[in-house]
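All protein chains but one are shown in place.
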Amino acid sequence: MTSVVQDIVNGLGLGGTYALLALGLALVFSILRLINFAYGELMTITGYILFFALGAGLATPLVIVLGIVGAGVASVAMERAVFRPFRNADATTLLLTSFALSVALQTLFQATISANAKGVDLSFIPGLIFIAGVQVGGTQLVSTVTSLVVLVCLGTFLMRTTLGVSIRATAENFHVARLMGIRANRVIVSSFLVSGLLAGVAGVLWVIQIASVNPLMGTTPVLKAFVAAIVGGLGSLRGVVLAGFLLGFLETLLQTYLPGSASGYRDAMLWVILIGVLLLRPQGLFAPAAERA
Amino acid sequence: MALLRLTRHRRTRPDRRGESDDRVPASNGVEVSQHHADTISKEHGAGAGAGGSQVPFFEISDLSVAYGGIQALRQLSLHVAEGEIVALLGPNGAGKTTTLKAIVGWTPANRGRIMFEGRNITRLKTEDIVRLGVTMVPQGRQVFSRLTVAENLMLGGLARAGRSSNGDMASDMLDMFTVLRERNRELAGNLSGGEQQQLVIARALMSNPRLVIFDEPSLGLAPALATRTFELVARLRSRGLTIIIVEQNVGLALAISDRAYVLAGGQLAVSGDVASVRKSPQLKEIFLGIESAAL
Partner (left out) sequence: MMAESVLGRTLVGTVVLAGVLIAASLLGLAEFNSAVVTIFLTDVVAAVGLAVFMGNSGILSFGHPAFMGLAAYVSGLASMNPVLRRATLTTFPHLLSGISLPFWGGVCLAIGFVALFALTTGLAIVRLPRDAAAIATLGTLVIVNVVLVNARSITNGSQTLYGVALTVGWRGALVVAVLCVTIARLYREASAGLELRASREDEVAAAALGINVRRRRLEAWVLSAIISAAAGVLLGHFLGAFSPAQFYLTLTITVVAMVIVGGETTVSGVVMGTILVTAVLQVLGNWEDGASLGPIHIPALLGLPTLGLSVVLVLAVYFRRQGLFGRQELEFAVAGSARRRMSRRVRPGAREDVAEPLVDTSTEDVGVAKK
């Protein structure tokens, strides 16, 4: 039986990761109306960079930086190579394209690296930490703190920098933003970069948790981030973050309080909840009510 | 309507600052500053080219735009001289909005040419067109509702060529539109319709444009507000702006314009100075659909 404090930390840790991922998805969606199925593969790329960099004997901090930056670079490459030609396509076409990209990348990883999991040892975090006299998992705590810090930084970037304001404007009204002289390409590339970096951070946190990397590891967390992003309302960045945390809590609670045999159905339940939310509010829980074109 | 009979005048690039009587009153009263009217020169000349430069200020030649099988615009030609206010009129679906979209680069043209100050802007990206000094106040008061008034203005100034800093321009705008000064930190989405109208105009002016296009400024506004908006637009001429107005409300548009072009069914039907356009028998037919053998 875990204590309440442990549950909170676990929920925040997991929720923080989902929030980062959901935010990354929503950022790109808000500008291009593109749901990037291949987003999970960015986490996988981070994982493999960590694996190979550690194997090459590099120091842990450098390894982590490389992993995060690598995801950002990969994200920008995705935009340039795959999504840009489809800039004016309709939503279904974009879904198909990103889906195909996701499958292609997964297959490539399996073929060129390995279908099996590879161990990644980033054990610089103590297993257990004491807070207010209570034991909490070290990795969960690090995950929580990291996600919160990243989210605050991102919030500052979006609210206070010219580029950040430009991104928000473009997300709200693409065409009028161009009338301001905002360079559409620059904004789009920037948002892919930021989105990639978010996936990179989430990837590092995830790999620390599972201590390994495998070709399909991005699928599960990203599907959950999907759920969070859609429940939160893809147009509302704050809503999406909130939904990510909620989802993390919900999953942690289900994990703790569901009997062992039923816990496997957790993911199915989350999707049922998503479909329920979509039925009641197709635009998501926190999205602004009416969006102007 | 008498209030809108502003004296016809032309200015070639006056100072931007110091027009203290450009302030838009926050109250309901609409005034044309007498001082303002007295200080302007009364050169008349409704045609183009009287300013002396040989390069046409703004010119569209033979513009055609098609949407997937539908010819939205067919061989449109028009020109605007510096300092003029030109109206682009026509009923729904006549091609006015298509023309604007082609000018600012939201839609590609199939054929034809758009020239601004001697430069061919037909194939340029919107971002570059705005940097050259052409901007548009789009239909429907499209503010960035999730951003503050200050942020909206700041974004407007991104494209500006010129020395004055963003801050100076912004405070200039806030002087001109006093209501916005009060609301500077509020989200643009919380403003009233009239305030949003002022914000989109102020935002457009932030980029120091030389040609401003207004897309249906009266749309969705109560008549009193629409009238005030048009007066504001007319006053902008004294800041050295050249203006194109696209409108369905013929009366308001003609009241402040020098010349007008009337579109129907994607083609130019009537053009000329305001007086002759007003008297044109085809005008009624175009707008009311009354048959005429002469068309």
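Assorted remarks:
We call the chains A and B, going by the order they appear; numbering starts again at 1 in every chain.
Keep this in mind: contacts are C-beta pairs under 8 Å (C-beta built on N, C-alpha and C of every residue); 3 or more make two chains touch, one makes a residue touch a chain.
Worth saying up front: this structure is predicted, and the values here are computed from it rather than measured.
For the chain missing from the display, the contacting residue among A:L62, A:A77, A:A91 or A:L253 is A:A91, taking the whole complex into account. Residues of chain A that touch the chain left out of view are 31-35, 82, 84-97, 99-101, 103-104, 107-108, 110-112, 115, 174-175, 178, 184-185, 188, 219, 223, 226, 230, 264-265, 267-268, 271-272, 274-275, 278-279, 282.
Please note the rule applied: only the chains that are shown with their structure count from here on.
Chain B has its Cα centroid 44 Å from the Cα centroid of chain A. The touching residues of chain B, counted against chain A in their complex, run 104-106, 125-127, 130-131, 135-136, 138, 140, 142, 144-147, 151, 154-156, 158-159, 203-204, 207.
By the touch criterion given at the top, residues 162, 165-166, 168-169, 172-173, 175-184, 288, 292-293 of chain A touch chain B in their complex.
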